[in-house]
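Structure provided below as structure tokens; questions to follow.
One chain of protein is taken out of this complex; the other chains stay put.
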Amino acid sequence: MITPGSQYLDEQINTVKENGFLRYRTGELPTWCPGCGYFGITDAILKACLELNLKNEEICAISGIGCAGRYPVFMNVYGFHTLHGRSIPVASGVKLAREDLTVFAVAGDGDALGIGGGHLPHIARKNIDITLFLFDNSIYGLTKGQSSATTLFGQATSSHPGGNPDTPLNPIKLALAYGASFVARGFAGDPEGLKHLAKEAITHKGFSFLHITTPCVTFDKFNFTWKNLKENHSYIDQSIHNVTDMESAMRIAEHERFKLGVFYKDSNRLSYHENLRNIASKKA
Amino acid sequence: MITPGSQYLDEQINTVKENGFLRYRTGELPTWCPGCGYFGITDAILKACLELNLKNEEICAISGIGCAGRYPVFMNVYGFHTLHGRSIPVASGVKLAREDLTVFAVAGDGDALGIGGGHLPHIARKNIDITLFLFDNSIYGLTKGQSSATTLFGQATSSHPGGNPDTPLNPIKLALAYGASFVARGFAGDPEGLKHLAKEAITHKGFSFLHITTPCVTFDKFNFTWKNLKENHSYIDQSIHNVTDMESAMRIAEHERFKLGVFYKDSNRLSYHENLRNIASKKA
Amino acid sequence: MSDIDIVVEICGSAGEGTISAGEILSRFMSEEGYDIMSFDSYPAEIRGFGKCVAHSRISRTRVLTPGKYSDVLIALNDSHSISQLPVLKEQGVLIYDNKPPKYHDEDKSIAGWLEPGMIPYGIPLNELAIKAAGNARGRNMVALGAFAALFGISQDAFIQSVKRRYGKKKQVVIDNNVDSFVEGFNWTRDNVRKIDFHLFDSSPSDVKRDQLIINGNEAVARGALAAGLHLYAGYPITPATKIMEILSKELPKKGGVFLQTEDEISSIGHVMGAGFAGKRAMTGTSGPGFCLMSEFTGLSVMAEVPAVIVNSQRGGPSTGLPTKHEQSDLNIALFGGSGDSPRVVIAPTSVDQCYQAAVLALYIAEKYQTLVILLIDFFLSNSIKNLDPPPPPDPRYLNANIAPGKDELKDYKRYQITENGISPRTIPGTPGGMFFSTGLEHDERGKPVYDTKTHTLMTEKRFRKHREILKEIPEPRITGWEGQGDIGVVSWGSSAGAAEEAVILACEKGLKVGSFSSMVLSPFPANALVRFCDRFKTILVPEMNYSGQFANMIAPIVTRPVMRLNMVTGLPMASEDILKKIKEIK
Partner (left out) sequence: MSDIDIVVEICGSAGEGTISAGEILSRFMSEEGYDIMSFDSYPAEIRGFGKCVAHSRISRTRVLTPGKYSDVLIALNDSHSISQLPVLKEQGVLIYDNKPPKYHDEDKSIAGWLEPGMIPYGIPLNELAIKAAGNARGRNMVALGAFAALFGISQDAFIQSVKRRYGKKKQVVIDNNVDSFVEGFNWTRDNVRKIDFHLFDSSPSDVKRDQLIINGNEAVARGALAAGLHLYAGYPITPATKIMEILSKELPKKGGVFLQTEDEISSIGHVMGAGFAGKRAMTGTSGPGFCLMSEFTGLSVMAEVPAVIVNSQRGGPSTGLPTKHEQSDLNIALFGGSGDSPRVVIAPTSVDQCYQAAVLALYIAEKYQTLVILLIDFFLSNSIKNLDPPPPPDPRYLNANIAPGKDELKDYKRYQITENGISPRTIPGTPGGMFFSTGLEHDERGKPVYDTKTHTLMTEKRFRKHREILKEIPEPRITGWEGQGDIGVVSWGSSAGAAEEAVILACEKGLKVGSFSSMVLSPFPANALVRFCDRFKTILVPEMNYSGQFANMIAPIVTRPVMRLNMVTGLPMASEDILKKIKEIK
């Protein structure tokens, strides 16, 4: 059987072998479907790590359960595939125990906005210094195509064959409302742009929320497809939008569901570790 | 020992015995501390029920755990004191099973924004027709004064004697971001105003989010006290604010943390039951 | 009439149509009047070239297990199929692609693994598929064509069945499938010399088109619907997802409500809300999701609010082996809540019983105002059986709430302490019947109290319900040797079929062996077990877990020496393994 997944990787391997880009890859072949958007996301994050010259052993990649959750299997870093919805608390625990590490939390839309949606407000308000990569395919991939919290209203899915009766959540609005200090959206179909956002997210001090739209080519043939996503996505005009302006960020998030780029960034806000240190020294 | 709690009630009983206001009260004496804001909230909800002439047997009051969670004990309705953080899913289950009932979910700030914070986005986006009364004293009352998700940054509490290192959440912003179709804030110190909001919330079709600020006189002597709350609270000028304007609602929520009244209301949005019926009939 | 009883395995990688080929075959055989039991295994990944096996046992007589070894292996993917060869019986038939596409790894070609003890039939599956439909997608149908030609299956009857199955698909899909099948059939008929002895009855005596061909998940869903289910709240998880997907379609048709929740906590919360509101409600999950429901299980017991949770077990612990079989959630079903919370656990032993178990679960939950756990497993959820459509449930199972009389309402004690533990219960909407439920300990009116005496009395009340439930659960199933014997096999859940089959085989060999199983595990029919054990010298407890969860559970009541057979292979229990153990003990 022809396996475009590994073919695609073969190509990648050839083009990038020289520049060390594979430094962060294990020998494992991703088990994602051929054409899945997760390949592009993986590329983008790998390149961001490379350009930031992060040491492999100082990266911890903590994921939940789902197709997205498999991401650390393929990464040559310290990886932990935890429980469905729980990448955030575990990643936060890693960071709080070891401020020296660079910590990624990887979550699907089910992970981050469904079962694990209760953790998001708190990591954001605490401003713990990790980066959340939200792989949002608007579907439950691994369990075969049920509705998620970002599935369109009326969309037919395995769990709602007659159409989804739930109005989707707006992840960017949520992150803004929670007070996340870095909020951005990238697209699996633009790994180069995504790489830049990933670099900014990783280097941001405090909690970074990176929402990544991506198609599930197997379980969504009509809505968030490559074609639709490509057609609809465009970057925020940063000459008009000031990333420290919460109101403007909210407005874009509300009205333009497919805008890419940095929505909001507060570089001055203290991280959790900094707050803890301040309190401890105040008392002493 | 002098028991202001029951004294207070005695007074209430005298003033209102004639007008039938006690119709919704059981014989149980509230176990709340004398001076607790929850007495005023209880009054306001009772009066709202009375003015709407709701039948006792058609009200279900579903609460979580905490001082707020005790509310249904004192109500002569169908009451269910569930688990910490779980009043929302249980109340939703009641309503989905029995559209004919009027369903209240009662939750403390710990219930609704801490342990149960993962349920809120989903009841809001589904627009299930219940009313959430969020008794927000910005503290964990029943467990004796630990920080909650709305405790001020730096506030000293039992769990953070040196000062709370977490930035509080903004409940109104959250409800708006989740797409709740009715979002309002009332104050325990203004039972009359609160009654009006409660009536509007109860009669609103779809999910109603009523945030109620209230002091915990026992475990917060400095921050959200009667005095401070009374001084800071004022109603939104409804001549300026249009309740269907999400942006304006967000702006007030963001900048004026103590505004009371209706922030947002969408009377046209279909409730979950209506959506389910539409889908079912479409398929048939 | 032939007395055929064969196991066919189709093996390929994910996405090659392996599972659907198995389903087509089973469905056809069932329609032809054979008894079938099928069971698929597949990887936890969506793609990723993982191994899939569609396993079907086809027999003239009623079968209890899918069988451990195969008579026929149809190899769609060579490298995966190689690892399936060890379960091919001596003189087993291998249907394989003798001209596999050239990008195949030579080392891993199955042709290199042929051995004298096999009967290999090489068919150019790939070539024929391309010939039939222009691409290789139809290889699975070509293989079925070859199988049909070899084993005396009527080409016409089979095509009719395929058409019935794919009735709603596009014409081109149906045509491609049929053409591929025919291509495989004709080529085989014309080019292959049959040397094995298996042959299906070409004109079966009793054609059964009206039978249900369903798996355990579907049986549970149908049973629940028959029992008046009103609300199902669920969250996807293997192997229980299908229950939710079926009910998402079926419930609204009956005026019920289906919803997908944000997590399992919310699912059981909704079920409890609906139960409190007087409607029958259910949720379904597997181990990881069941963990999240633990806290609510205690509330159901304490507040006496009906709730039914289906737990379809998979390999554990943790995320474990999501697509493998295991029986290792008995512990958490029995004990997975804080405090002393007696919970009803019903573990059907077969697909048929799944239906009855769902009816019983909803009935007991409502009548006894408590928590019922329906404990099935990966094998039951996924194993497909043909059955006669079950009759509608006895009306007494349909409305079981014990409402207080008008007089009782005057001094209504929602939690009245009664002989049988059941208290009168009003439903919201009933005038004058208002009450308050809580997870705190409470007095007869529901008021929270913490004194010494009330807690003792209320705990006793809650446990007394179980004594009562014991009176109306189905009798344990006891088979095999009837007098004083040597080995009593005590089993549970889906392993009971294998235990019974092993006991039948052992008795045929003259051994004095009996089998005991109870569909209800809690409350457990201890007296019946004691009587059973009294008849045997040794008790054997086979189960698909490592720590002997059931053996531990019955330890306090069994006085004979207990031998255990514990396996965690990810596969259903096989009668062969039990039989082997029986012989060892002898």
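All chains are identified by letter, namely A, B and C, in their written order; residue positions are counted from 1 within each chain.
Convention: contacts are C-beta pairs under 8 Å (C-beta built on N, C-alpha and C of every residue); 3 or more make two chains touch, one makes a residue touch a chain.
Nothing here was measured: the structure is a model prediction, and the numbers come from that model.
For the chain that is not shown, the touched chains among those present are A, B, C, taking the whole complex. Although one chain is not drawn, the whole complex shows that of B:159, B:232 or B:278 it is B:159 that touches it. Here one chain is not drawn; of C:245, C:262 or C:295, the residue touching it is C:295.
Among C:184, C:336 or C:446, only C:336 touches the chain left out of the display. Within the complete assembly, A:121 is the residue of A:121, A:189 or A:261 that touches the hidden chain.
In the full complex, chain C touches the hidden chain at residues 43-44, 286-288, 290-292, 294-295, 297-299, 301-303, 313, 315-324, 326, 328-329, 331-332, 334-342, 438-441, 448, 450-452, 455-456, 459-460, 463, 545-547, 549, 551-552, 555-556, 567-571. Listed here are the chain A residues that touch the chain not shown: 26, 28, 55-58, 60, 62, 65, 72-73, 75-83, 86, 88-98, 100-101, 118-119, 121-122, 126, 276, 279-280, 283. Listed for chain B, the residues touching the missing chain in the whole complex are 1-3, 5, 29-34, 65, 67, 70, 81, 83-85, 114-115, 117, 140-144, 146-147, 149, 158-162, 166, 218.
Definition applied: only the chains that are shown with their structure count from here on.
Centre-to-centre separation of chain B and chain C, using mean CA positions: 44 Å.
Look at where the CA atoms of chain A average out and do the same for chain C: the two points lie 37 Å apart. Chain A and chain B have centres, each the mean of its CA atoms, that are 34 Å apart. For chain A, the set of residues touching two or more other chains reads 115, 117, 149, 160, 162, 166. Counting partner chains per residue, chain C shows two or more touched chains at residues 252, 262-263.
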